[in-house]
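Below is one structure; the comments refer to it alone.
Of the protein chains in this complex, all but one are displayed in their positions.
Let's look at subunit A:
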Amino acid sequence: MRQPMSRFLRPRFSAWLLVLPLFLFSAATFVVPIVMMLARSVQDPELSRAFPQTAAALALWDGRDLPPASSIDTFIAELRDARGTEGLSFAANRLNSEISGFRSMLLRTARSLPRDRQDDPVAALARIDARWGERSTWAAMRRASGPFTDGFLLAALDRQRNDDGAVVRVAEERAVFVTVLLRTLWISTLVTVFCLLLGYPVAYLLASMPGRIANPLLVLVLIPFWTSVLVRTTAWVVLLQRDGMVNGLLQRLGLIEQPLTLIYNRTGVLIAMVHVLLPLMVLPLYSVMKGIGRAPMLAAMSLGARPFEAFLRVYLPQSVAGIGAGCLLVFISALGYYVTPELAGGGGDQMISYFIAFYTNRTTNWGLAGALSLILLVVTGLLYVAYARLSRGPRAPA
């Protein structure tokens, strides 16, 4: 009896075929690019591609004093061959992210290399630029010699390797990413809390109304959800500006005398993000509350609980699943927000996605962009795991 039953329950091969198009689509457009992007955070190919033998030689260098003359000879030879190639330009960019100014130094050196082999290659290079005589220059080259590096990930956490290879903090004025990550988490937390405070009563109201009233109201919740984030954020910029409608209204009501600064700061980011993300809170709450119904509250009151106590002891615990789902949705969506803080916030309100976009588009430092993405992904994953643990924890053993 068992065998035939399980044969019908098992998804058949033809069923898998139906899933195949979507699987291929998402693999090609989503999974592969993300994996490639994240892989960039540990790859370091430029130098080893432009100067393969130099990279190999530097890997053997003990890091003390200067590399042996033979390695530097190899470098000079490879640099000469690389003149005018694209690979040299990439390598120069890469080295510039280690030490600023390295790019121009390398390109100038490539142009003015001596024609013949030199007895003292270091001195020959140092004649072109004195920095070739410094150990830190070569240490930077060794760090960039790849093919893999932890440099981007360290940089994304405001850490770097010093010339001795030890992990140290970067200089105070360059340390931004930890601050940005904490700021991202903080803004997301605030947005989640405000969404919960605003969304819970709305969901409760909707869930306790008869369908013919609740459904049109639910559409009102959904309309912003169906509107582009860009449009909604721009609308907030218009509403919240110095002589915008909100300030105008508050002034006319006599609540304020001077217009408030509501946009291009944290307030603007929070207002716009809460508005944009609110449906993500209301919808899961509503669906969970719809399942609770009116009966438990009525029962609790008939058993002697005042409405507030009935809510706290009976309704709220039953809606925890909705709170968890809503908060998770809002928080995780908020973590990756880019457009809204960019448009409604000031310089101090940019979240981590802004920097990912910055390094992807403007400086094409894809390694750092990938490292920041990876850190965002890991933080998100950890939060999800924590949520899954917590929400499973207090339940009865199944």
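Here, contacts are C-beta pairs under 8 Å (C-beta built on N, C-alpha and C of every residue); 3 or more make two chains touch, one makes a residue touch a chain; residues count from 1.
Assume contacts and distances are computed from a predicted model.
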Protein name as given in UniProt for the chain not displayed, "Biotinylated protein TB7.3", "Glycolate oxidase iron-sulfur subunit", "asparagine synthase (glutamine-hydrolyzing)" or "Spermidine/putrescine import ATP-binding protein PotA": "Spermidine/putrescine import ATP-binding protein PotA"
Hidden partner chain, touching residue among A:P201, A:P317, A:G348 or A:G381: A:P317
Per the touch definition above, residue among A:L22, A:V231 or A:A295 touching the missing chain: A:A295
Residues from subunit A at the interface with the omitted partner, ascending: 293, 295-296, 298-307, 309-310, 313-314, 317-318, 320, 396
